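Only a single protein chain was left out; the remaining protein chains are all shown in position.
Then we have chain A:
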């Protein structure tokens, strides 16, 4: 307006997020049958994974001294953390696409954070399937094992799930951030997802030590579920690490996600937009 003011005013970030998410949900519900199918797909995908493990355990009785119940608990912990992370962040997977199509330009011309706009561009309901399956497996596993149910232990369990979600999230966020420079890095992100999926749900002690070191310190899969599960199942004694490291595993999440957000902040400066 010529008088030097506009009608626009800042709004709280949380409100902007709610507005955008609500719009994405309304849009998603226009495709009802697709929604139900993806939800079912999510449940089936994780269910197949567990079925595979239970066949293995059924055949051999136990894996690395872990009973079926214990493995289910560990597996459930991993899938729950995964589902918890994926629900709000599934759209990280299409960051490179939004950059290539120019959609990301739009995020930068709107009065809201670009990461938040990316995450709320669409609701991908298959992720709810992941979470539901994860919780179901976790509960089923927990009923089979000698689990400490004191409030302290349950609180630790909750923190472990959140921490695990953040560990996986930090890897995916950092990897997605590279899209600003590499344009396409789907393979890297699928690689991380593959590692999480293939190694995250098993007792890592069954692997050779080099693999264990890689899965603990390079791609910190161990922090997602294995270390907290050791604590909750009273198995810290069999770890090569000091028990306090396992106890502190839930702290890795917040630490790594902060680092990953830093990566995002530095990489977004390299954004070059698309050709036109």
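Definition applied: contacts are C-beta pairs under 8 Å (C-beta built on N, C-alpha and C of every residue); 3 or more make two chains touch, one makes a residue touch a chain; residues count from 1.
Just so it is clear, contacts and distances are computed from a predicted model.
When the listed names "Dihydroxyacetone kinase, C-terminal domain", "Anaerobic glycerol-3-phosphate dehydrogenase subunit B", "Ferric uptake regulator family protein" or "Methionine ABC transporter ATP-binding protein" are checked against UniProt, the chain not shown comes out as "Methionine ABC transporter ATP-binding protein". When the omitted chain is restored, the residue from A:33, A:109 or A:150 that touches it is A:109.
Where chain A meets the omitted chain, the residues involved are 1-2, 4, 6-11, 15-16, 19-20, 23, 26-28, 30-31, 101-103, 105-106, 108-113, 182, 269, 271-273, 276.
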